[in-house]
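Apart from one protein chain that is not included, each protein chain of the complex appears where it belongs.
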Amino acid sequence: MIKKDLLKITTQKEIATNIMEVTCSGSLVKQMTEPGQFLHLRVDTSDDLLLRRPISICDVDLENESVTMLYRVEGKGTSRLSYKREGDTIDVLGPLGNGFPLEATDKGETALLVGGGIGVPPLYYLSKQLKERGVNVIHVLGFQSKENVFYEQEFSELGDTYVVTADGTYGSIGYVTDVINEKNLSFDTMYSCGPTPMLAALSTIYGDRRLFISLEERMGCGVGACFACVCHVVGDESGTSYRKVCTDGPVFPVGEVVL
Amino acid sequence: MIKKDLLKITTQKEIATNIMEVTCSGSLVKQMTEPGQFLHLRVDTSDDLLLRRPISICDVDLENESVTMLYRVEGKGTSRLSYKREGDTIDVLGPLGNGFPLEATDKGETALLVGGGIGVPPLYYLSKQLKERGVNVIHVLGFQSKENVFYEQEFSELGDTYVVTADGTYGSIGYVTDVINEKNLSFDTMYSCGPTPMLAALSTIYGDRRLFISLEERMGCGVGACFACVCHVVGDESGTSYRKVCTDGPVFPVGEVVL
Amino acid sequence: MNRLQVELPGLSMRNPIMPASGCFGFGKEYAKYYDLGILGAIAIKATTDQPRFGNPTPRVAETSAGMLNAIGLQNPGLEGVLTNELPWLHQYDVPIVANVAGTEIADYIETTAKLSKAENVHAIELNISCPNVKQGGIAFGTIPHVAAELTKEVKNVSDVPVYVKLSPNVADIVEIARAVEKAGADGLSMINTLLGMRIDLKRRKPILSNGYGGLSGPAIKPVAIRMIHQVSQAVDIPIIGMGGIYTAEDVVEFMLAGASAIAVGTANFTDPFVCPTIIEELPALLDELEVDHVQDLIGGSWKQCNVHS
Partner (left out) sequence: MNRLQVELPGLSMRNPIMPASGCFGFGKEYAKYYDLGILGAIAIKATTDQPRFGNPTPRVAETSAGMLNAIGLQNPGLEGVLTNELPWLHQYDVPIVANVAGTEIADYIETTAKLSKAENVHAIELNISCPNVKQGGIAFGTIPHVAAELTKEVKNVSDVPVYVKLSPNVADIVEIARAVEKAGADGLSMINTLLGMRIDLKRRKPILSNGYGGLSGPAIKPVAIRMIHQVSQAVDIPIIGMGGIYTAEDVVEFMLAGASAIAVGTANFTDPFVCPTIIEELPALLDELEVDHVQDLIGGSWKQCNVHS
């Protein structure tokens, strides 16, 4: 049976403008083995944060039962979360969903991990695990602006890392697709997470390659019961086929669902 | 102009079963000179604690700008308040209302302070101030049971203190009125705060004496604007005269308002 | 004797708790969290005659102490439910309440006739908040005689008791309740969601792609309690109460208002374990309130003889 648990915050800090890194621990962490899965957080018990917030697993220390999440302070939920301090608890449900398939890339092959903004975090745990399996990892990380860049150092320690900003204030200027082109990056598998326009662009260009994308959708339950997070299936003529981002995803192979 | 302020919690602890003592500090404390006034607390900023909670001033250290409140953990608001820790803040409006008239008792006279349950706290600040003015203070404090008794020691340091419990598990058994009778306590002024049945009993017995009672009523605004907390006026034939507990009270001379 | 047991037409429930329609799918997902066999009943997602995909996303938005949804009745259709969902649920000894939706009376008739013959369907819940295409899209549930006619037709074909699920978006809920009672309803289920909206300030567009959506959660609880209090005194059929139930205390409040059983909707999203938690906590709360049996609570806020037994 799936469990929920109160995880205890061990550290929380701002690592870039409005980007928080929170680490917490508890026995639930033992189950967090799959990169790309997400945790469903109940920020506090007040009635006005009714819905849980989906946040990706960014890193896990299984031995110390400790998990790290990175999140952007957006609205009410993430803002209240950011006020929590060491010793406070978070009600965590998960890990939920289907993550990135590690087995899609063999030892010795090259994986290109492409992240945009707050889609970057799950790629870190993915990269660590791919590398452990002997996969060669390359990262392309896109951000809005210099002040939003995070985890460049952490990714660099695992493999080549290219940072690109939309306004050119850090790294190269433009989009992740520009970098992949310019640097002529080659790969066997591409894994990506980020804003839908980015995923759509990658899907168009690399639709015939081994590409896995992680989607975002507003969620109700997060467990597959409410049908809030559905998307259409590519090539479905009846129009009634669907996938749920929360349980069938968030990671899908390119070409499976309509973006 | 009246202000509100964020006071910072310096200590919070449980002093009897479900009774919390919280001390907090801030410049607003300077205005808290009148015993019997109350503070209107916004426990947190979540939408589900919409209304402020009225809590009496129990003690004030003007020099250190520090105020103490005692409260019973009742429902949602006081329960969330009880989870606050040192360094957390509380949004405080006040001091509000009209407190106990110190000048009703002259130097050398005797004041009998009669408190019931969670009506006891405001009597402490009152007693301290009366004593400072050279008034002889006697306290009769009624509680449900032994586990609910608090501040006996503190009151004893200011004057004779009789504790009575409804179930007789501590002090004498019965009601505050029993103690006053049995011990034949005499006084020039009586000040009281507690449950309405207690205030009603005192009003009946001592209606012709110098008696001041502090009332409780569910509040909306706490500042006199919403008419949530009104009571009828004794002897009003039109039926439309009223007093507001929040601004005309919470302290009234006996015989002014209908209990 | 089981002090939580309640008996309603068609529904012999080991406790008054059921998940609300649309908030529990067809049970499979929550079966991963706990044994569904502990539930009093299960109200499954609205079923329509044909499969439906529903509305475009976003389909949900959070509000203060509530949420808006505009799922658009996505469901696998009558055949899908009969073939895949109900047989799977059969492993649990729990009565199923089948929620039926449609856009014209014929849809409701067709769906009810077949669903009510399924072995584990013990009651039909008639979702009359749906827009009636024949009447320009006005919901069946807002006009008494339309609601009554639908009820009568559905009763005619149903093999099991029919609960009519009332919409709160009306001026006089008692009028509708009386009309459907007279038309033969065996019970009522209330309340469905209030119609609401949220607007995204930057995009200047509704957050829900459908524009409007149904408001549920604790925000609407006082409206639900009031309506159940009104209706339970005006009709003789039992009420399944819902609208913002999160705790055992909420359950007691709904039953004191006049509900005979209750359904938990939105709360499942906040806490997948909410139903088992409530069921577990209810006996201690009854002790605290000095109530022997949960049935003694029903209508306790208005019944003459509401002293403790």
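Side notes on the structure shown:
First chain written, first letter: the chains are A, B and C, and each begins at residue 1.
Heads up, the rule we're going with is that contacts are C-beta pairs under 8 Å (C-beta built on N, C-alpha and C of every residue); 3 or more make two chains touch, one makes a residue touch a chain.
Computed from a predicted model, the values in this text were never measured in an experiment.
Taking the complete complex into account, C:Ile225 is the one of C:Ile225, C:Ile240, C:Ala263 or C:Val294 that touches the chain left out.
Checked against the full complex, the one of C:Ala41, C:Leu68 or C:Ile96 touching the unshown chain is C:Leu68. Mapped onto chain C, the interface with the missing chain covers residues 63-66, 68, 142, 169-172, 194-199, 201-202, 204-206, 211-212, 215, 217-223, 225-226, 229, 244, 249, 252-253, 256-257, 289, 300-301, 306.
Although one chain is not shown, part of chain A still touches it, namely residues 47-48. In the full complex, chain B makes contact with the omitted chain through residues 1-2, 4, 42, 47-52, 76, 93, 217-232, 238-240, 242, 247.
Rule of thumb we're sticking to: only the chains that are shown with their structure count from here on.
Chain geometry summary: the mean Cα position of chain A and that of chain C are 36 Å apart. Centres computed as Cα averages put chain A at a distance of 54 Å from chain B.
Here the CA centre of chain B is 46 Å from the CA centre of chain C.
Within chain B, contacts with two or more other chains are made by residues 47-48.
For chain C, the set of residues that touch two or more other chains comprises 64-65, 218.
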